[in-house]
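So the structure is just underneath, and the comments pick up after that.
Complex shown without one protein chain; remaining protein chains in place.
Chain nomenclature is as follows: A, B and C, assigned in order of appearance, with residue numbering initiated at 1 for each chain independently.
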Amino acid sequence: MRYSILSVLGQALKGQKDWKPVWRDAEPKPAYDVIIVGGGGHGLATAYYLAKEHDIRNVAVVEKGWIGGGNVGRNTTIIRSNYLLPGNIPFYEKSMKLWEGLEQDINYNAMISQRGILNLYHSDGQRDAYVRRGNAMRLHGVDAELLDREGVRKMYPFLNFDNARFPIHGGLLHRRGGTVRHDAVAWGYARAADQRGVDIIQNCEVTGIRVENGRVLGVETERGFIGANKVGLAAAGNSSRVAAMAGLKLPIESQVLQAFVSEGLKPLIPGVITFGAGHFYISQSDKGGLVFGGDLDGYNSYAQRGNLPVVEDVCEGGMALMPAIGRLRVLRGWGGIMDMSMDGSPIIDKTPVDGLYLNCGWCYGGFKATPASGFCFAHTIARDEPHELNAAYRLDRFRTGRLIDEKGVGAQPNLH
Amino acid sequence: MRIVCPFCGARDAQEFSYLGDASLQQRPDTPAGAPLDDAAHAAWHDYVYLRENPPGEHTEFWYHASGCRQWLKVTRHMRTHAISNVEAARPSSLRGAA
Amino acid sequence: MVDVSIPPVVSALAGLATAGQRLGFKDGEAGVQIAELTGVAIASIAARKGLADDLSAKVQTLFGLPLPSEPKRVAAGDVSIIWSAPGQWLVVFESGGRQRVSDLTAALRGLASTTDQSDSRAIIEISGPRVRDVLAKGVMVDLHPSVFAPGNTAITLVAHVGAQLTCIDAAPVYQLMVPRSFCLSFWDWLISSAEEYGISIGAKGDPKKG
Partner (left out) sequence: MSRQPNRLASGGLVDRNKPQLFRFDGQPYQGFAGDTLASALLANGVSLFGRSFKYHRPRGLLSAGPEEPNALVELRSGARREPNTRATVAELYDGLEATSQNRWPSLRFDAMAVNQLFAPIFAAGFYYKTFMWPAAFWEKLYEPIIRRAAGLGRPAGSEDPDHYEKAFAHCDVLVIGSGPAGLMAALAAGRSGARVIIAEEDFRLGGRLICDRREVDGVPSVEWVARIASELEAMPEVRVMLRTSVFGVYDGGVYGALERVNDHVAVPPEFQPRQRMWRIMTRETILAAGSIERPVVFGDNDRPGVMMAGSVRTYTNRFAVAPGTRAAVFANNDDAARTIGDLEAAGVHVDAVIDPRPGSTDSVRSAARKAGSELIEGAIERATGGQRVQSVDVRSNGSTRSLSVDLVAMSGGWSPTVHLTSHQGSRPVWDDQLSAFLPGQTLPPGMTVAGAATGQFSLEACLAAGAAAGLDAAGRCGFRRAQLAVPSADPESTAVSPLWRVRGTKGKAFVDFQNDVAASDVELAEREGFRSVEHLKRYTTLGMATDQGKTANVNGLALMAEITAKSISQTGTTIFRPPYTPVAIGALAGHHRGEHFKPTRLTAGHAWAKRQGAVFVESGVWMRAAYFPRPGENDWLETTIREVNTVRSAVGVCDVSTLGKIDVQGRDAGKFLDFVYCNTFSTLAIGKARYGVMLREDGFAMDDGTTSRLAEDHYVVTTTTANAAKVMQHMEFCHQVLLPHLDVQMISISDQWAQYAIAGPKSRAVLQKIVDPRHDISNEAFPFMAAAEISLKGGIPARLFRISFSGEMAYELAVPAGFGEAAIVEIIKAGQEFGIAPYGLEALTVMRIEKGHVAGAEFNGQTTARDFGLGKMVSTKKEFVGRVMAQREALTQPDRPILVGLRPIEEGFRLRSGAHLLNRGAEPSLDNDQGYVTSTTYSPTLRSWIGLAFMKSGKERTGDTVRAWDAIRGTDALVEVVGPCFYDPKGERHHG
C-alpha cells in the first residue's frame, strides 16, 4: 500500500488493520540473475538500484539474520559529503544528492534532516587543512564555509570557550550534512526493492560461494544452493570472511567502533558537531537522545562490543568540548564491526572471479554512503565495469599506489 | 581488556598500542640495487596491505607503550577477545637480558 | 670537576609547593604526605647484546647489588637499581651528583649503553594512611601488599601520564618517577586526588647538588 495522507488517516480510523508486511519474507528460488550477499543498507540499496536503474529484477538479497541488523542499524546516523580527495568527493556528493531525493523516491520517511555538520579546529594548522578540504569541496560544488571562533559561539554558545585545553579557533561548516533515521533506510530500501520484485531472504546464511573455472555459479546457504549469474558481496564487517569463501584475501581488518546514546532530552544540539582536539562527535536525535561516538577501540574484533577505555575517552572528549553535558546520562552503548581498509577508503570493484563483485572497506563511513554505494555497485554489477563515481575505488590501487588516504596515516587501519 | 605482559604482568590494554597481524614479521627480502620484478612488487603488496582477519584466533602485534616498551605477539580470539598466549616479539636469546 | 659558579639544578616541581605546606582538607592529621626527592643523579643502563651476565657481574662488584631480572628495585646505601625494561635499568644515586653517572659510564663501557637521565624525571615520595586511596584514583595496577610489596616496581600509565611507581616501604611509602615535562599535569592530578584527605608537603634530599 502506498503511503499517503489518505492511507494513513484511513488506517487510523480502521484501527491500522489493513497494513501489510513492509517487505515479503521470501523463500529462495533455485536461481537468480543477481544475488546480493548481505541485507544491510548497501545490499538492499544495491538491489533497489539494480531494479530501478538497470531493470534487473530477478534479484535476491540473502541475509544471515534479519535485514538491517548490521551497521545500518548500529551507527550514529550522520550523512555528509565533506571529503578532501578527488577520489572521494564526487562519490559522496552523489550520495548526498540521492539522500536529498530519497524519501520521495522510495515513498518512505527516513527523516533525512540536513542540520549541518560543524568540524571544529583548534590550531592554525588544523584550520589550513580544513581550508584545503573546503576548497576541494567547493571545486566540486559542495557547500563549505569557514567559521571563526565567534561564528561558532553564535551557533553553539554552550561549548567550552573559556578554560579549554585546546581552545576552539573556529570550524568548517557543511550545511547540507545532517542525520537520517538509520533503521528506516534499511526498511525503506527493502520495501522499495520488494515492490520491484526483489526477493529478500532473511535467516539464510551464506556458507560458501561456488566458483568453477574462474566463474561464479552461485552461493551455498543454510537453505541449500542458490544459483546466480552474478554475485555481489555487501557484507561489510564480515567482508574478509565472505571473500575468503571465494579464495580472496582482502586489504581489510575488522575492528569495533562504539557509539552511545543518552536519555531522551528536550532540544539542546541542533546540528552535528565534531571535536577537533579529541575523538568525539555528537548530534541529537528527533526522539531527544544525544547520539555520540569517538575513536575505534583500535584492535581487530568480530564481537559487537567494545571496552571501557574508549568509553571514557569519548566522554572525556565530550566533557572537554561541552561541559554542560556532565549530568546527562549515557543510556546505551553499542559496537559495530567496521571493515577497516588499508587507506581508509572503500572498495567497489570486480574481482579476479568472473561474475563476483566486491563492495567493502567502508571503515566507519558506510552509512552516509548507502545510496551512492548501492547506485555504483548496481552499475558495476549490471555493466561489469565501475561507474565513473567509483572508478577510484579499485582493488588494485594498493599495488599501483593510487591510494585514497584522507588522513594520511598509511597502511594502519586502526588509525584511519 | 587485560593483557598479561610477559615482563610487567597483567595490564589494561589501554597501556598498549596496536599494530595488528603478526605476519608483519615476515618482511620480504628484496636485495637493494636489484631491479624490481612483478614478483617483488606482489610480495611487497601482500606484506604491506593484506592481513589475516579471521573470526577466530588471531596472532597480532601489541606494543607496551606505557610500560616496558616491548613489542609483544598476542594470540587473541576475535569473537570473545579471550587471550590464549602472549610472548615477546623478540626471542629472549636476542634480548639484552640473560 | 664541579665548578662553584655552576647554578643549582632546578627541579620540575620547583615552585609548585613548599615544604611544610598543608593543602586540601584542613581538619585532623593529613591523609597523605608528599615530598619530592631532589639532588639525585640517575643513569639508565642497557646491556649490550649478549653481555647481560657480564654486566650484572660488574654491577655486583660495583654496588654489591644484583640487576633485577623482573620489575624490582634493589637498594644499598645511597644507590638503588630499578628495572625499567628487559635488559634495561635505572641506577639512582642519592648523593654525589652527576659525576656518579660519568663514573658509571666509564666503568660499564663496552658492557652497557649508559645514558644520563638525572634531569629527565621528578621523583615524588608519597605516604600516609590514605596513600593507597589516592593512588587508586589513577594507578591501574594492584597495589595490595600481597602483590605489590616493598621492592616491587611498575612502569604504567597514571591519569594519562606515563610514570614509574615503586613501593619502597611497607608503611606504605611509594616512589613515583614522572617525566619532567609532564610534572605540572601530574601534580594537578595528584593534588586534586589527595586533597579530600588533606595533604602535607615535605622535602627529601639535597636540592643543591648538581
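A few remarks follow.
By definition in this document, a contact is a pair of C-beta atoms (placed from the backbone, for glycine too) under 8 Å apart; a residue touches a chain by one contact, two chains touch by 3 or more.
From a predicted model like this one, the values you see are computed outputs, not experimental measurements.
The chain not displayed here makes contact, within the full complex, with A, B, C.
Shown as candidates are A:151, A:227 or A:288; the residue that touches the absent chain is A:288. Considering the full assembly, A:134 is the residue among A:28, A:43 or A:134 that touches the omitted chain. Where subunit B meets the chain that is not shown, the touching residues are 1-2, 10, 12-13, 17, 19, 24-25, 27-28, 30-33, 36, 40-41, 44, 48, 61, 63, 65, 69-71, 80-83, 88-91, 94, 96. Listed for subunit C, the residues touching the missing chain in the whole complex are 1-3, 5-7, 9-12, 15, 24-25, 44, 46-50, 87-88, 98, 112-113, 115-121, 136-140, 142, 144, 159-161, 179-186, 188-189, 192-193, 195-196, 210. Residues of subunit A in contact with the chain left out of this view: 3-5, 7-9, 12-13, 15-17, 19-23, 25, 65-66, 68-69, 73, 86, 89-90, 103-104, 107-114, 122-123, 125, 127-136, 138-140, 144-146, 158, 160, 163-167, 181, 183-184, 187-188, 202, 262-268, 277-278, 284, 286-288, 303-305, 307-308, 311-312, 314-320, 323-334, 399-403, 405, 407-411.
Please note the rule applied: only the chains that are shown with their structure count from here on.
Once the centre of each chain is set as its mean CA position, subunit A and subunit C turn out to be 50 Å apart. Subunit B and subunit C have CA centres that are 32 Å apart.
Interface of subunit B with subunit A (complex): residues 1, 12-14, 17-21, 41-42, 45-46, 48-51, 53-55, 58, 60, 76, 78-81.
Residues 46-49, 51-53, 56, 69-71, 84-88, 140-141, 154-157, 162 of subunit C are the ones that touch subunit B when the two sit in their complex.
By the touch rule above, subunit A contacts subunit B in their complex via residues 238, 240-241, 249-254, 298-303, 307, 309, 342, 398-399, 411-414.
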